[in-house]
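Below is one structure, written out as C-alpha cells; the observations come after it.
What you see is the complex with one protein chain gone and the rest in place.
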Amino acid sequence: MFTFQESEIKNLLNALAKEYKVFVPAKVGDESKFVPYDDNVELYWDRNVLLSVKDKFFPHTEPMYKFKTKRKTVEIEPLASKDEPVLLFGVRSCDLQALNCLDQVFLTKGFVDEFYRTKRDQATIVALGCNEAEDTCFCTAMGVDPQKGNGADIQAYRTQGKFGMEALTEKGQKIIDILKSYLKEENLQVPETQGFQLQPDMDGVAEKLKGMFDAELWAEVAPTCLNCGACTYICPTCHCFDISQDVRGEEGFKYRCWDSCMFEEYTLMAGGHNPRPSKKERVRNRFMHKLCYFPERYNMLLCTGCGRCLNVCPVNLHITSIIGKVKEAN
Amino acid sequence: MSSCSCGHEHDQAINPLIPTRAKVIKIVEETPDVKTFFISTLDDKKPFDPNPGQLGMLSLPDIGEAMFSVTDKGENHIEMAIKAIGKLTYTLHEIEVGQEVGIRGPYGNGFPLDYFKGKDILFIGGGIGLAPVRSLIMHCLRNREDYGKLTVVYGARSKADLCFKDDLFNNWPKVPNMEVFITIDKEEEGWDGHVGFVPAYVEELAPKPQATVLCGPPIMIKFTLPILQKMGFADKDIITTLEMRMKCGIGKCGRCNIGSKYVCLDGPVFSMEELKDLPPEY
Amino acid sequence: MATMEQLTLQLRETAREILESKKAAAVIGWEKGTFWYTTTPVVLTKPEDTERLVWNEYCLNNLAKYLLDFQHSNEKVAIFARGCDSRGINRLIQDKQIDRDKVLIIGLACPGMKDDKKARELGQNADIPLAKKCQECAYPDALVYDLWIGEPKEVAKPVPEAKVFPEVEAIEQMTPDDKYASFAANYEKCLRCYACRNVCPACNCKECIFGNSSKEWSAKANNLSENMFFALTRALHVAGRCIQCGECERICPVNIPIMLLNKKIIQDIDRLFGPYEAGLDPEDKMPLGSFEFTDPEEFM
Partner (left out) sequence: MSVNEALDPKASAQTPEDWQPKILVFACNWCTYAGADLTGLSRLQYPATVRILRVPCSGRVNPQFVIKAFQKGVDAVLVCGCHPGDCHYTTGNYYTRRRFLLMRRLMEYIGLEPERLQARWISAAEAPKFQQVITEVTEQIRALGPNRKLRDVQWQQWNS
C-alpha cells in the first residue's frame, strides 16, 4: 500500500490533472457532487456525495446523433464522442457497485450501448472506503463492503490524517506511477466501518417477492407515493431512459434523457393502453425490479444500500421498510 | 461480430441506437387506417434480414421512432403494416413513396421455427394483429413442405378493415392444404361471408391444430384463450406476440418489461406457458 | 395541555371509530417512519391499522393532495388536518376537484413541526429548530373541520393581511443580471423529477403540460432553459392559489428555494389587489379568477 498525507492531496490532484480530467467529490452550496477539480473546489470527504457518479457515464441528457430532414431526404450524422481520459477520485463502494449494475444493463445481453461504453472505458476509478456510515446507509445488508469497492482501479482509504492507496488494475498502477514521488510505501490499519443503523434482512427476499405480485402490501403502500421521479433520478443504479428530439426547422438532434418508471406516461401506448396505469402497479414494479426482477435477470441486486432514496423521498417511502414488510408478509 | 441474442449475426460496430437511412419504395393501402410500407436501403437492399416475428424500429427523425413488426420481406425490401394511431403513425400515413426514413433492427426473438416444423398450424388474428402473424404465414408458404395443414381464422370490425385482402381472398385460398376463414363483427351490405367475433368463430370451426399462433386486440385474446384451453390446446402450443411501449428496442431503456423479461429483446413472441410464470402486466 | 402522545391515542381512537362505523372508507394521516425524525403519510382502510397512526413533531407532510386519489370513488374519506392541510383542502374544494361533503375533516391544533434535516444533523437530544415553513406559518390550527382532537379551540375567522418577505425584497434590490444569475444558478441544479409539482395542493390539473410529451410544450431534456420554463410556468399557474405550505421547497432533492417565486407573487398580489391568502375559505374570490374595475392600470 502507498500512502500520503491528506494535507498533500491538492498537489497529487494537480499532478493527476495534467494527465486526466479529474473529478472530485465537493460541496457545492447545500449539495455534494463530483465536480471537475480545480484549486478552489471545497473537497468533501466525510460523507458520500448526494449526486452520484451515474451522470458521468449515463448523463441526464445526452445527444445521440444529428439529423437533417429536407423535404423527402433524411441525413443521419453520428456525433464524435469526446475522447479524454477521466479520473474519478473518491467513489464510494455503493456507487461503484451501482456502476457494476449499469455495466450489466448497458454492456451485456447481445447489445452494447456505445455511448455508455466509451465513457466507461475512458474512466479510471479511485474508490474510497467509508469509515463511518450515515443513518440512511445499509450497503452491508446489500452485500457491499464499505471498505472494499468491487471493480475499482485503485482502492483508497482515508484514516489517521493519511490516504492509503492500493492499485488493483494496470489503470490503477498507472496512477501510482504518476504519483510515485508523493507516495510512501507503508501499510495503514484500515478501520472497521461504524455507525450502521439499518440492517434490512435480505435473505430470501428476491425469492419471496416472486410470489408476491398480488400481495396486499402494494395496495397498502402505494397510496403514500407521489409518483414523482426523485427516487429514480437520485438512485445510482436507476438507468431508465427516454429518447426524443430537439428540432430546429430542417435540422435536429436525437437525444436520450433520464426517464422514471414512476411517471404515468412511461408505459403509455399510442392507442391509450397502459400496462401499469395506476400508482399501485408502478410502485410495485419499482421495488420488484430492484429486489426481484433485476436479480433474476442479472443475478445482482439493483440496490446497493447507498440510502439516497431514503433521504430524498418526499413522503419517506423507504425501500428498507418495504423489505421489512416483505419479510413479515406470510 | 458479437453474438447477439436475436440469434442473428450483425455488425455490432455500428451503434445499435443509431438508425441507418432507408426509403419507402411502395405503400399499399390495406384499410382506411392501415398502410403497408415497403422499405429498402438507399442502395435498394434489405435494411436487415429479419426472422418471422422480429421487429424493426422505424423513424422519421424529426417526428419520432416506433417499433413495428416486419409483416413480410422480399428480396430487397421489408414490409411493415402500420395503423394510424399516434403522432408518428399519422405522419407516416401522409408520406409518399420515395420518402426517406430511419430504420434499425432486427429486434426481438421471432417465432420458434423449429418448434413449428412439421406441425398443423392454426393462425388466429384480429385487425392489425394479423401483421406479425402474417410474417410466419408467408414463411410457411415459402417453405410449404416443411409445415402441415395451415388454417387462418381472421376477423376485423368491417370488410374495409380487413388487412391484406389480396392474400386473404386471392393468394392464400389457392395454397394446397390451407384454409382461410374470415369474419367481420357486424352484418354489412355486400358481405356474404361469416359474421361474428373471432372467439365464437374459432369455437364453431373447432380446428385440430398442433400449434396455434394468436395475435389481436387484448379483448379478443381475453375471450379466445379460454376457448382454446377448453378445446384442449396445451399452453405451450399457444404462441402469441405482444405489443408494448418501446423506446430503445435493445433491452436497455427499461420500459417494456414483464417481470424480468423485456418484450423487445426476450419477446415479443411468448408461449402461453412462458407468460403463465410472468406477472400478468401487459 | 394534552401531550402529543396523549393526542396520538385520541387520533387512533377517532380513526378506528370512523372506519369501524363506516363513516368513511379511508383515513389519511401520518404513521411512524424509519427514523425518529421521519413520519410517512398513510392511507388506512382497516380499523386495526389505525394503531400505526402517530401525532408528533415530525408530521411534516401536507396531506391534502391525497384526496385527489379519491376523486372517482363516491365514498367518503376522513383526513387529519392542521392549518396548512385545511388550507389545501379548501383549495381543492375551490378548484372543484373534491366535494366538501365527501371529506370528513378531523381538525388539529398544530404546535409547529421540527426541521427533519436539522434534526438528522443535530441528533436527538439537541435543540432542534422549527421547519422553515412552520416558522412562517400564520394559521397553525385547522380552519375547517367536522371533528376536533385536543382542547376545542376557538379558531378566529381568518383575516388575510398583506405580507412582505425580506428574502424577496433582498432580491428585488439586485441588478437584473445579478437577479438572473442567482435565479439561473438555482435552476441549473433542477433534476425535473416533478416532486414539487406532485406534492403541491394548488397543482391539480387533470392533464399537466409537464411530463406529458404528447402536449409538446416542454421537452424532457434537462437544460437550464427547460428548467426555468418549468419553474416560471408553474409559479404563474399556481399564482393566487399557493397556500404557502412550503412543501415544494422542503422536499426538493437539490434544495432549490422554490418559494422565492411563490412569495414574490403572493407579495405582489397583496400590493396590487389587496391582502389575500389562498385556502382560507373556498368561497373567497381568487385573485386571478376575479377582477375589480379599479384594478391598477399600467397598460394605457
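So that you can tell them apart, the chains are marked A, B and C in the order they are listed, and the count of residues begins at 1 in each.
Keep in mind that, in the parts below, a contact is a pair of C-beta atoms (placed from the backbone, for glycine too) under 8 Å apart; a residue touches a chain by one contact, two chains touch by 3 or more.
Quantities reported herein were computed from a predicted structural model and do not represent experimental measurements.
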| item | value |
| --- | --- |
| Chains still shown that are in contact with the chain withheld from the display | A, C |
| Absent-chain contact - pick from C:235, C:259 or C:280 | C:235 |
| Sole contact to the chain not displayed, among C:114, C:250 or C:264 | C:264 |
| Subunit A, residues in touch with the chain not shown (by the definition above) | 61, 63, 66, 79, 246, 248, 252-253, 255 |
| Subunit C residues touching the omitted chain (full complex) | 168, 171-172, 176-181, 183-185, 188, 209, 217, 221, 223-226, 228-229, 232-233, 235-237, 239, 261, 264-265, 268-269, 272-273, 287-289, 291, 293, 295-300 |
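Definition applied: only the chains that are shown with their structure count from here on.
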| item | value |
| --- | --- |
| Whole-Å gap separating subunit A and subunit B, where each centre is the average of the chain's CA atoms | 38 |
| Whole-Å gap between the CA centroids of subunit A and subunit C | 32 |
| Subunit B and subunit C: spacing of chain centres that average the CA atoms, whole Å | 50 |
| Subunit A: positions in contact with at least two other chains | 242, 244, 259 |
| Residue list for subunit B, restricted to those that touch at least two other chains | 87 |
| Complex contact set, residues of subunit A against subunit B | 64-65, 67, 69, 72-76, 78, 105-106, 109-115, 213, 239-245, 247, 250, 252, 254, 256, 259, 261, 266-271, 273, 275-276, 281, 285, 288-289, 292-294, 296-297 |
| Parts of subunit C lying in touch with subunit A, wherever the complex brings them together | 33-35, 38-43, 61, 65-66, 69, 120, 189, 191-195, 197-199, 211-214, 219-223, 247, 251, 253-255 |
| In the complex, subunit A residues that touch subunit C | 29-31, 50-51, 60-61, 135-136, 197-198, 223-224, 226-230, 232-234, 242, 244, 246, 255, 257-260, 263-265, 279, 310, 312, 314-318, 320-321 |
